[in-house]
Structures are given as structure tokens and as C-alpha cells.
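My questions all concern the structure below.
Just one protein chain is left out here, and the rest sit where they should.
And now, chain A:
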């Protein structure tokens, strides 16, 4: 589980319909379904006023376009190691 290395780092991701979400990665699975904590930002606040009351967010992997990780919070060495181990 490569992405396990990034657990508890801040991720910023965009979904296929242009929504952008930011939060702490809490868990993920084989389908790239994600669970985020502390949702701090979303592009369209008009459309999601309920977001202040959200405790955690489950995002279906099929709707994810990309996940962005802050370069300061990841270790490239660890990432290289994890990708090459091929487990």
C-alpha cells in the first residue's frame, strides 16, 4: 500500500467535476476511495454551505482526478523506496 506512507499528510485533491477538497488523509483503499478529516477548503462554498458541519468526508475513488501532496510534507526518499519495492 504505497499511499499508506502519506497517511496523515495534508492532501489537496480535485474531483472530476472541478471540486477541490483539502484535508488530512485518514484512510484509503484499493479503489482509491479516500477518507478525509478536517476538511478545510472546497472551491465552491456557495454550493456547500453544509461543509462547516462535516466531520469527515468519504470520497469515491472513481470521481478523483488527482491528489496533490505538499512537497514539504512528503519524503521523496520514502516515496522512491515504496515505489520500487513493488509489494
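Throughout what follows, a residue touches a chain if its C-beta (ideal position, glycine included) is under 8 Å from a C-beta of that chain, and two chains touch if they have at least 3 such contacts; residues count from 1.
Here, contacts and distances are computed from a predicted model.
*Asks:* Among "Phosphatidylinositol glycan anchor biosynthesis class G", "U6 snRNA-associated Sm-like protein LSm1", "Peptidase S26 domain-containing protein" or "Alkylglycerone-phosphate synthase", go ahead and choose the protein name stored in UniProt for the chain not displayed.
*Replies:* From the choices "Phosphatidylinositol glycan anchor biosynthesis class G", "U6 snRNA-associated Sm-like protein LSm1", "Peptidase S26 domain-containing protein" or "Alkylglycerone-phosphate synthase", the unshown chain carries the UniProt name "U6 snRNA-associated Sm-like protein LSm1".
*Asks:* Kindly note down the residues of chain A that lie in touch with the hidden chain.
*Replies:* Contacting residues on chain A, toward the hidden partner: 1, 15-19, 21, 27-31, 33, 35, 39, 46-60, 62-63.
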